[in-house]
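A single protein chain has been omitted; all remaining protein chains appear in their positions.
The letters A, B and C name the chains in turn, as written, and every chain counts its residues from 1.
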Amino acid sequence: MAITFNNDRPLDIIAIGRACLDLNAVEYNRPLEETMTFRKYVGGSPANIVIGGAKLGLKTGFIGKVSADQHGRFIREYMTNAGVDTSSIVFDNEGRKSGLAFTEIISPEECSILMYRENVADLYLTADEVNADDIKQTKMLLVSGTALAQSPSREAVFKAIQAASAHDVKVVFELDYRPYTWKSDMETAVYYHQVAEKADVVIGTREEFNKMENVEEGTNEESVRRLFRYSPQLIVIKHGVDGSYAYERNGTVHHGKAYKTKVLKTFGAGDSYASAFLYALLQEKTVEQALHYGGASAAIVVSKHSSSEAMPTEEEIIELMANGETHG
Amino acid sequence: MAITFNNDRPLDIIAIGRACLDLNAVEYNRPLEETMTFRKYVGGSPANIVIGGAKLGLKTGFIGKVSADQHGRFIREYMTNAGVDTSSIVFDNEGRKSGLAFTEIISPEECSILMYRENVADLYLTADEVNADDIKQTKMLLVSGTALAQSPSREAVFKAIQAASAHDVKVVFELDYRPYTWKSDMETAVYYHQVAEKADVVIGTREEFNKMENVEEGTNEESVRRLFRYSPQLIVIKHGVDGSYAYERNGTVHHGKAYKTKVLKTFGAGDSYASAFLYALLQEKTVEQALHYGGASAAIVVSKHSSSEAMPTEEEIIELMANGETHG
Amino acid sequence: MAITFNNDRPLDIIAIGRACLDLNAVEYNRPLEETMTFRKYVGGSPANIVIGGAKLGLKTGFIGKVSADQHGRFIREYMTNAGVDTSSIVFDNEGRKSGLAFTEIISPEECSILMYRENVADLYLTADEVNADDIKQTKMLLVSGTALAQSPSREAVFKAIQAASAHDVKVVFELDYRPYTWKSDMETAVYYHQVAEKADVVIGTREEFNKMENVEEGTNEESVRRLFRYSPQLIVIKHGVDGSYAYERNGTVHHGKAYKTKVLKTFGAGDSYASAFLYALLQEKTVEQALHYGGASAAIVVSKHSSSEAMPTEEEIIELMANGETHG
Partner (left out) sequence: MAITFNNDRPLDIIAIGRACLDLNAVEYNRPLEETMTFRKYVGGSPANIVIGGAKLGLKTGFIGKVSADQHGRFIREYMTNAGVDTSSIVFDNEGRKSGLAFTEIISPEECSILMYRENVADLYLTADEVNADDIKQTKMLLVSGTALAQSPSREAVFKAIQAASAHDVKVVFELDYRPYTWKSDMETAVYYHQVAEKADVVIGTREEFNKMENVEEGTNEESVRRLFRYSPQLIVIKHGVDGSYAYERNGTVHHGKAYKTKVLKTFGAGDSYASAFLYALLQEKTVEQALHYGGASAAIVVSKHSSSEAMPTEEEIIELMANGETHG
C-alpha cells in the first residue's frame, strides 16, 4: 500500500476550500444565452469530493467559509444532509457572497462555465478560523489548489497543513486549477509548489501539473522527479481519455484506462475521480484498483446533469468496473 | 404642461445606468433556500424603464456597460428585441460580470433580493464611453441613482448630464437607491444632491428622498423647498399604498391614489411606475393623468412574476385606470 | 468691486484641502540625487495660502486632515503659530501619513518636485468631518483642486461648498492641479467643472484651465464664456511671465504684468499669488490692484527658499509694486 493512514481517527477525510453554488442549465445542448432556466446544486471541487466520499460511505468533514445568506445556508444544509460534518464551516459576516458557476452545455465537446468569483466568501477563510483540533481527528486533509489563489484563504491552507503535519494527518493536494483570481502564472507556480512539497499525495491533470511547473508542456517523468525530492509518496497525473498514471516514490508506475461512457458534459469528472480514488486508498485497496475506482466514478458523473448530486455509490462504480468498456 | 420637451428629436428617452440579470424563483412562496429553479430575465431599474417605455410605444435607447460573456450578450439582445436602441451599450473587456439579482418571494409582504454587485460591469462605464452625440438626439435623459454609487460610472453620469444640459435634453433623475456599493450615507447624500440640483424631474420614494437628504424622516414640503432652489421643475414623491405626490415649481401639488391589485411581489413597481409616468408626460398628458398612468402600471407589474417582461401595454393601463379600485 | 463679501463674519478666509510637509534641498543648484540635507517646511497650496493671508493680516482658518504623528503635529502647530485658526484640522486615526514634497532645484529653469502622496491623510478628510458651523463664520471658502482628486476628500469639499452656498460664503476655487492621484484626465475635467460651476471666483494658470476643459490648448475667451453661464463672477487666468488676466462677469477684462525678479525656484508662486490677490479683494481694492498684489507676491516668493515661510508682508509687496520692474 502506497500510503499508511492513521486509522485511529473518527474522520476519514477533511477537505479545506470552497463550497459554492452551481447553476446548471435546465435546457442544455444550446448556448447559455438561450438557456432560460437554471437548477441549483452545491458545487466547488473540495465540497464535491467530500459529498462524493460520504456517498461512498466515508466519514468526511469540511473546513470553509460560505455567505451568511440564503445561498450559504443552503450549501451548509445540503452538505449536512449529504452526511458531511459541517461543524467547521463558518459564515462570512462581512456581506461576501458564495461563488456561482453557471454551466453551459452546448455539446459534450463544448462545455464551459461562467464563474462569479469576485470577492467570494470562500477566499476569505482566515488562518484563525482553521482549528487544529478539527484536523487532528482525521486521517487525511484534502487541500484544493483554488484555495491558494488569494489571501487570507491561502494562509488558512498553510495553517491547516501545518496542523496536519504536526498530527500525522496525510495531506492530499488536489491541484484543482482555476484561472480566476490568480494574478500571474508565476504566483500560481510558487504556491502550488509550496504545497506540493509538503503533501503526501498529489493529484491533478497533466495541464495542472504544467501550471504548477510554469511550463508549456511538461512530462510526467520530470514532474515526479521534482516532487519526489520532497514529501510526496504518491503522485497521480490524469490524461483525459488516455487514462491516469500513478507514480509511487519507490519507482512503481501504474496506468488506469478511462472508461467509455455517454458524455453529457465534462464538469465534475475530476471531483468524482478524486473521491473514489481516495475512498479506495482508505479502504486499503491497491493503487491499481484505486485508479480504476477513480476512472469509473468520473465516467459515471460526466454522463449526468450535476456534479454533486450525481456522485455514484460504490455499487455503481463496481458495476461499471465489471462491465464497462475502456478507451485504448 | 409641467415640462416642455424638444420634440425635434428621434428618441424619446435615453437611460444611463445598469442592465443586469434577474434570476426569479420558479417555485415561490417559500424561502430562497428551498427554491431550486430560477428563470432569468433582464433587470436593473433603468433597463426596465426603457423596456417598459418601448412596450408603450416610445422610442428608447440605453447607455451602459455589460459583461462580455453570455449574460451580457443575452441582456443586449433581449433589449434590442424589446425595441430599445442598444447601440450605446458597450461590453466590458476586463472580465467583469453583469450584476445578478436572485429574488425571494416568501409572501407578498416578505420579498427580498440577493444581489451580486461586486465589481459589476455596469459600474465601470467610463465618461469616455458616453457619447454626447447619443444624448443630443433624445428628448429626455433618464439617470438612475445607482449609477452614481462608484467611479467611473459616477463620472460617466456627470458627463451625460453635462451633454444633456448643453443640448437642451431634459434630465430625469430616478433616485433608485440601493444600499450596495455606497460607502456611506453622506456619500450618497452628496452625489444624489449634486444630480438632483441639475435635474428637471426628480422621482423617488419618500425613503429615497430621505437618503438624499441624509435624514431619518423628512417631509415632502422640505424636500421640494430645497430642490426648487435649483433646476427641478417637477418632483414626484411616492408613498406606497398612500399613492404618489407630484409637485410643480409653480406650487401646484397633485395626488395620485394607488390601485388595488393582487400583489405577487413588490419588485419592479418603481420601474413600471416611472416608464408609464414618463410616457404620459411625453404624450403631453397632464401631471394628474401621468400620476394615474404610473400608479396603474405599478399595480400591474407587482401582480406578475417578472419586472421587465411584465411591463404593461397602454391598453392594460387604461383598462385598470377605467375599472380599477384605488386605496384610500 | 467685483465681489461683495459678507463683512459680518469673524474670519476672512477658510481654506479646505491639504497641509503637507515640504523637504527643501539645503544644498541646491544640483540634482536631487546629490542633495544630502533637507530642511522641512509646511507646504500644500491651501495651507500656504492661509499662512500667506495671515501674514498679510487676514483672519484665516483651515479645514483638513493631517497625520497623527510627529509630522502632523508639526504642521498643525506651525500653522497655529503663523496665526491660522487650526481648530478644524483633524488627525487621521488610521495611520495615514502626511504628504511630502522633496524639492529639486537644479537651476531657476529646472525645478521639480518628488511627491509622496500615496494614501496621504489629507485625501481622507470625510464629509462628516466638515462642520458647517466653521464655514458660516467666514467670508470666503477657498477650495483647492487637489482635494477633489479622490474620495472621501472629494465629498468633503462638496459638503463644504453646499454649506458655503447655504450661508452666503463666497467660494474661491484655486485650480491647483497636480497630476498625482487622479485616475484620468476625464475624471479631473468632470470634477473641476462641477466645482467651477458653483464657485464665485476661479483662479488658475492657463494650463490648469486646459485640464479643466480637457483640451490641449484652450483660449481664455472660451474658458470664461463657458463659466459665466454658471455662478462665477470673477475669473483669473495666469500666463507666467506674460502676467495674469482677470475677467469680470460684466465683460470687463484686466491685465496685470508680471514683476521681474531674481528667480531661485518656481515653487510657491501660485500660492503667494492667491493669498495676496484675495487679500486685496477682501480689502476692497480694485481687481486691477488685486492683480498687482498677486503678481508682486509671487515675484517675492520665487526669489526665496521656501513657500510658506517666505510669504511676504504687505510692506514688501507695496515696495515691489512701487519700485519693481515688470515683464513686457
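Here is the rule we go by: a residue touches a chain if its C-beta (ideal position, glycine included) is under 8 Å from a C-beta of that chain, and two chains touch if they have at least 3 such contacts.
Everything numeric in this text was worked out from a predicted model, so none of it was measured.
The chain that is not displayed touches the following shown chains in the complete assembly: A, C.
When the missing chain is restored to the complex, the residue among C:K40, C:H167 or C:K285 that touches it is C:K40.
Set against the missing chain, the residues A:Q137, A:Q162 or A:Q289 yield one that touches it, A:Q162.
When you scan C:D85, C:E104, C:E197 or C:D271 for touch with the missing chain, the hit is C:E104.
Between the chain not shown and the residues C:H71, C:H292 or C:H305, the one that touches is C:H71.
Checked against the full complex, the candidates A:I106, A:A127 or A:M321 give a single residue touching the omitted chain, namely A:A127. Residues 126-128, 151-152, 155, 158-159, 162, 183-184, 186-187, 190-191, 193-194 of subunit A touch the missing chain (whole complex, contact as defined above). Against the chain not displayed here, subunit C makes contact via residues 23, 26, 31-33, 35-40, 69-71, 73-74, 77, 97, 100, 102, 104, 114, 116, 118-119.
In this section, only the chains that are shown with their structure count from here on.
Arrangement of the chains shown, judged by which pairs touch: a linear chain-to-chain path with two open ends.
Between subunit A and subunit B, two chains of identical sequence, the interface residue sets overlap for the most part, with shared numbers making up over half of the total.
Its C-alpha atoms superposed on subunit C, subunit A is turned by 180 degrees; the angle is given in steps of 5. Measuring from the averaged C-alpha position of subunit A to that of subunit C gives a distance of 60 Å. The centroid of the Cα atoms in subunit A and the matching centroid in subunit B are 44 Å apart. Among all residues of subunit B, none touch two or more other chains.
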